[in-house]
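One structure, pasted below without further comment.
In this view, the complex is presented without one of its protein chains, the others remaining in place.
Up next is subunit A:
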Amino acid sequence: MFGFLARRLPSVVFMLLATSVIAFLLPRLAGGDPAQTIAGADATAEQVAAIRVELGLDQPVYAQYGRWLGDLLVGDLGTSLITSRPVGQLIMARLGSTLELAIAATVLMVVLGIGLGILAGSIRKGAGRAGLDGAVSVLLATPPHVTGLILILVLGITFNLLPISGEVSVLRDPLVGISLLIMPALALALPQAAMIARLIQARMYQVRQEEFVDLAIAKGVPPRRIVLSHILRNSMGTAVVATGIRVGELLAGAVVIEAIFARNGLGLMAVDAVSSRDYQVVQIVVLGAVVIAVLVHLLSEILLAALDPRIRLQ
């Protein structure tokens, strides 16, 4: 296991460092002078210069990066130049909303993805197969925002089953909270679930060709049992890794989904921060999104290696 980790670690560290450099450079590439922003339009040159020294902007860029990264590692996410509040505080205020959405969407993604994948991998002919393949293809090709808007039009307007916008914490009022959560979570989950289903289906076809399946058929194992304990069991690794890869894209979808469903989460905060040029907030959200995506991906690979000795001993 340590050998496996040692092989994977360099690329993960490289990715994290590269992302941190990009996040660090974002406010600087955006132009504008943060010292001037803080000082206000009618500050004297001396005042601006003093603030610049205070922020460390008079130092070379690599020194600024080192200080910024060091602060991050001890948990200081910086201060918003627009609202003058610590970025950590701003994020904590919105975290709950996005966390609820992300958890609901991830659960739906895993359940629907694996369920659809097993169905599509087990049914090999007939109208059911064609219908299922078509449905998965359509879901796969439709991104979350379009899925979300279609859900609003169908479930919210045409059939009037679910409320279309707003949010109530599930912890405060479970029933209303969940009814408001279903559509945005489904919208985020469906495209990724379709992707997972496709991968599991392909893997199941592949495993079906292996000799141990022939052996099981020859010795008279019932078909249902072959699918469940022979084919499926050997396809689960794909499901784990597929889930790990899709989590990042799922989280990023929250940016649009929160705007569409009027949920006051981190995605909406990021969008508002870009509009108000609050780059200190944006850079942390960008960094956070990529770091979480990379770490979840790594976690899924570790899980796979634990499940399948062939991977870690390769």
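Note that in this section contacts are C-beta pairs under 8 Å (C-beta built on N, C-alpha and C of every residue); 3 or more make two chains touch, one makes a residue touch a chain; residues count from 1.
Here is the rule we use: contacts and distances are computed from a predicted model.
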Omitted chain (choose from "Anaerobic dimethyl sulfoxide reductase subunit A", "Lactate utilization protein C", "3-oxoacyl-[acyl-carrier-protein] synthase 2" or "Nickel ABC transporter permease subunit NikC") - UniProt protein name: "Nickel ABC transporter permease subunit NikC"
Touching the absent chain when the full complex is considered, from A:Ala43, A:Leu155 or A:Val274: A:Val274
Touch with the omitted chain, as defined above, among A:Val255, A:Ile284 or A:Leu304: A:Val255
Interface with the undisplayed chain - residues on subunit A: 11, 14-15, 18-19, 22, 26-27, 29-30, 141-143, 145-146, 149-150, 152-153, 156-158, 164, 248-249, 251-253, 255-256, 259-260, 270-271, 274-275, 279, 282, 286, 289-290, 293-294
